[in-house]
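With one protein chain removed, the remaining protein chains of the complex are shown where they sit.
Chain naming follows the written order as A, B and C, and within any one chain the residues start at number 1.
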Amino acid sequence: MKKEVKKVVLAYSGGLDTSVILKWLQDEYNCEVVTFTADIGQGEEVEPARAKAISLGIKPENIYIEDLREEFVRDYVFPMFRANAIYEGEYLLGTSIARPLIAKRQAEIARITGADAVSHGATGKGNDQVRFEMGYLGQNSALTIIAPWREWDLNSREKLLAYAAEHGIKIEMSGKKSPYSMDANLLHISYEGGILEDPAAEPEESMWRWTVSPQNAPDEPEYIEIGYEKGDPVSLNGKALSPAVMLEQLNIIAGRHGIGRADIVENRFVGMKSRGCYETPGGTIMIKAHRAIESLTLDREEAHLKDELMPRYAKLIYNGFWFAPEREMLQAAIDKTQQNVRGTVRLKLYKGNVMVVGRSSDLSLFNPEYCTFEEDSVYDQKDAGGFIKLNALRFIIAGKARKNK
Amino acid sequence: MKKEVKKVVLAYSGGLDTSVILKWLQDEYNCEVVTFTADIGQGEEVEPARAKAISLGIKPENIYIEDLREEFVRDYVFPMFRANAIYEGEYLLGTSIARPLIAKRQAEIARITGADAVSHGATGKGNDQVRFEMGYLGQNSALTIIAPWREWDLNSREKLLAYAAEHGIKIEMSGKKSPYSMDANLLHISYEGGILEDPAAEPEESMWRWTVSPQNAPDEPEYIEIGYEKGDPVSLNGKALSPAVMLEQLNIIAGRHGIGRADIVENRFVGMKSRGCYETPGGTIMIKAHRAIESLTLDREEAHLKDELMPRYAKLIYNGFWFAPEREMLQAAIDKTQQNVRGTVRLKLYKGNVMVVGRSSDLSLFNPEYCTFEEDSVYDQKDAGGFIKLNALRFIIAGKARKNK
Amino acid sequence: MKKEVKKVVLAYSGGLDTSVILKWLQDEYNCEVVTFTADIGQGEEVEPARAKAISLGIKPENIYIEDLREEFVRDYVFPMFRANAIYEGEYLLGTSIARPLIAKRQAEIARITGADAVSHGATGKGNDQVRFEMGYLGQNSALTIIAPWREWDLNSREKLLAYAAEHGIKIEMSGKKSPYSMDANLLHISYEGGILEDPAAEPEESMWRWTVSPQNAPDEPEYIEIGYEKGDPVSLNGKALSPAVMLEQLNIIAGRHGIGRADIVENRFVGMKSRGCYETPGGTIMIKAHRAIESLTLDREEAHLKDELMPRYAKLIYNGFWFAPEREMLQAAIDKTQQNVRGTVRLKLYKGNVMVVGRSSDLSLFNPEYCTFEEDSVYDQKDAGGFIKLNALRFIIAGKARKNK
Partner (left out) sequence: MKKEVKKVVLAYSGGLDTSVILKWLQDEYNCEVVTFTADIGQGEEVEPARAKAISLGIKPENIYIEDLREEFVRDYVFPMFRANAIYEGEYLLGTSIARPLIAKRQAEIARITGADAVSHGATGKGNDQVRFEMGYLGQNSALTIIAPWREWDLNSREKLLAYAAEHGIKIEMSGKKSPYSMDANLLHISYEGGILEDPAAEPEESMWRWTVSPQNAPDEPEYIEIGYEKGDPVSLNGKALSPAVMLEQLNIIAGRHGIGRADIVENRFVGMKSRGCYETPGGTIMIKAHRAIESLTLDREEAHLKDELMPRYAKLIYNGFWFAPEREMLQAAIDKTQQNVRGTVRLKLYKGNVMVVGRSSDLSLFNPEYCTFEEDSVYDQKDAGGFIKLNALRFIIAGKARKNK
């Protein structure tokens, strides 16, 4: 028994899957469809989605195509990198961080257009359905959510193609279909399925799209310098760049040096393990550089507390809880630490390696005078004796109290 | 006013610093000195320390020279790697993990020889003094600790050399003195001081001793396979190896591929920041490989809890709390998770990169059937609807309750 | 479309709800029913459930009635109290901790009797359904679970009574029906519903069953002494008691002094807030006494780490994850700390108050010599200067480095 729906906003890419969904929504729910196509740097033109939507009967005023790249990097990617967020030690959360933005904007468009429902093309076994739907409900809990992959029985590519053919949906077969399920945005591109379903198998070189192989990268290293303000990268080699342009540039540079590939088995929120390969070229530079500028400018205990909270923060983003109050609570703590995270990091890029080779800051807390074994102005070596003694006092007391027990 | 001491066990390397200390202890404390020299894989012969000690007047029965390499890797390095321990996101704790073992053995030798004091050559501004002394006091709180660097005024190399000359201590001047302060064991070699005191400066290539530069590494990648049992590496390319031999082999292999360099600014326990460079070739492979075998065999929440506890565990080791009950408490939790961490990881090594290219386990929790968007035997996609709904319920309720507030 | 089921093990109390479920299972699933009734100290006779089951057509060999009180306290309640577990600052987890045991035993009986399904009487909005079903699936993932409250439409007391009347289920109407939904076991009794649905309303005195009101408690305080071994209470006023008898005795004593009432609004795992009142008389004494014996015998950092992990541990139990590996991982850490938690605690009970008035232990780490401001044998007051100085060093350095910034 389907819920009554008058108007639905669909996250629409213009590709096979979401075109089939578009048609299916019209047929099954007999409702008006609003399409929303966002440019978040996935590397494909978004304008073609307009003609596609019109050809499927969408009214021009119901077609929303927007460039969200700057917002994406400024308000989602950068805050996340302030936390040095990595999921399960390896994954830079490229897909996870993009979903909340799309969901939020989709809910806003629902409000603007008076729609009572939203829909997405994420499948029923993945994390993305959760991320989309948590995003919708976090914005407007009254929205009806339609997740076609959990409702219909078109559970294979063949059935989708048959449905498309049957309903007059034109699909460009541009060359061979990739054997992988992919997702891309300005932060990363991901691969799942195909040969990756065997975790013992190495993916073929041809799978990777954004980076050359380290073996095919230049024989000469390249040096770059990133400038930071309040924990965010603001300049590259001395030139101020907007957030999205910064990430675009880093992607290009890192990509040509074979930087940013990851091949992992991860734990999905919905309960199973899955194999994924990721290219996050610019992000891989950013996480290394951010830690380096923090190493000069963060207080030790701030840094350690950040490290302890990070896995939980990363998990919240992975699981789709970007708009949850506990994520905002952690963000408040993280952002508090970034006020003095300012300066410049120099990096050497070479065949897959990102090497920090220099960092400097006018707010640096490093002073070589204090490290050498010679005398200095603030540190009296005799103090170390008392420091150690009192740190060890509980062991000394326990040793005495329980000597013969 | 010095404490009265009858017999002291000195951690003795045979080099300039500890030879001066030996003499100084005899002179200042007018006490018998027992020397303890351990082979923990620092890559220097330990037997020469015997003749050196004898030449300084140590009685043969007071000279202890021991090979602790297997104990070091089996009981210290491996347990630590079960935790995926990394300090401040970068440092694999190579120096930190060796000090407790030396301290423990030194305290045991004090008991055996009836000594009432122990002494070490760590300076008054570093972490090692803490690690040594926490180790001593954790074993025997009644020991008197002599830390010459905090007592004497020989606070420069020149003064040490003068003291040596004056007291007839022979120093082999084997070539040029390194500008760096170094520490080595089977897990790593570290560099501090010299040009590294400028965090904006890249160290010269000649500093590094255990690894070639990625640029000078072979143009051909090498594949290796590591077998795991209960979270520890037990075989390399199908051949069973003891812990120390495993790490030695991995050091050689990784070293020739330019793997395992780190260049960081870190926060010392005693309060200041310091710049350090580290080579941890085998360890860098081990941490990557261990995470890979865990990715197949650990339960998700076990893995996440381990990740959250890890920074604290690493900090305990860094700060010298290996023998503290809170470290043992965390170890109990970590070890509990490793019972099923078994299987094989395949790695590709190439010019500084360690790439996981395959993992397999008879205890694997990965099953491709559950990941694909098709139907399977355990997962009903409709369940995801309820799952998301109840996860979002608190947002839905808050949205309704506070709509107009 | 119902799943085919041959034989189902039902958690059966003999009351209205589970008797209706019994009948409903027979009718709807047309399957053999095995009843399982456990005595976990709920304070009602369990034997009458046998005649009741027989009257509903259950074969004698399909009726399981067991006394699980000792196992409950020894293997569930005591381990939980080692952690000082409290949910949301107030709730001692009385209901939460009993469900896993019942679920585990139910799954075992399913194996013994060759049943392919299990069923329980928990409703579809509460936490207990989760706790039961997580327990079943943690034991045997192949079991079919039947949760009648989520399937049928008998969603009111009236409908249940009508169903009972219609199907010849005899219900003893012993006096007036309580307006509260209750659950009891040796650890506690809980109340929900009725007037409690208004969080601004105070429950009437007549609701409480196990404790007198503090106002009606004796005017004279009572002193008791509890002996501990490895973190568990083993003797009361010098007399050794088994776990269940210990808790029974403490319930009686605490109950007469008005100890152990709680009135809270809590957050359910399934997403909403609910109001609950609880009586946990013996448990309220135990949590106070356990902390007191720990205060003498635990190392400081062990104690603090336990405190930091506790809320997560409590949440796992509340949410039904008793058999999850992450709970076992935390338990391993907690149990590791309890080896030396031994001694005696003296308590004063008076009109709702539990006051610790004495603690002693042969393993005590307390020594008054170290606390007074006078000299002692282990602590040199001058050490405090160095201790403070190095703890403050990062502030001193930051102050200097950023003075004019």
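What we mean here is this: a contact is a pair of C-beta atoms (placed from the backbone, for glycine too) under 8 Å apart; a residue touches a chain by one contact, two chains touch by 3 or more.
Computed from a predicted model, the values in this text were never measured in an experiment.
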item: Contact partner of the left-out chain, one of A:Glu71, A:Glu90, A:Asp263 or A:Glu302; value: A:Glu302
item: Those residues of chain B which, in the complete complex, touch the missing chain; value: 299-301, 340, 362-365, 367, 370, 378-380, 382-387, 389-391, 393-394, 396-398, 400-402, 405
item: Absent-chain interface as seen on chain C, which is shown; value: 84, 88-90, 123-126, 129-130, 133-134, 137-138, 140-142, 147, 149-150, 155-156, 192-193, 197-202, 214-215, 219, 221, 261, 263-268, 270-275, 291-292, 295-296, 300, 303-304, 307-308, 311-312, 315, 323-324, 346, 348, 350-353, 355-360, 364-368, 370-375, 379, 381-382, 384-385, 387-388, 391-392, 395-397, 399-400
item: Residues of chain A in contact with the chain not shown; value: 141, 267, 270-272, 299, 301-302, 304-305, 321, 324-326, 328-330, 332-333, 335-337, 378, 390-394, 397
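The working rule: only the chains that are shown with their structure count from here on.
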item: Residue-number overlap at the chain A/chain C interface, same or different (half cut); value: same
item: Chain at maximum distance from chain B, centres defined as averaged CA atoms; value: C
item: Between chain A and chain B, centroid-to-centroid distance (C-alpha), Å; value: 32
item: Length of the line joining the C-alpha centres of chain A and chain C, rounded to whole Å; value: 40
item: Junction residues of chain C - those touching two or more other chains; value: 299, 301, 378, 390-391, 393-394, 397
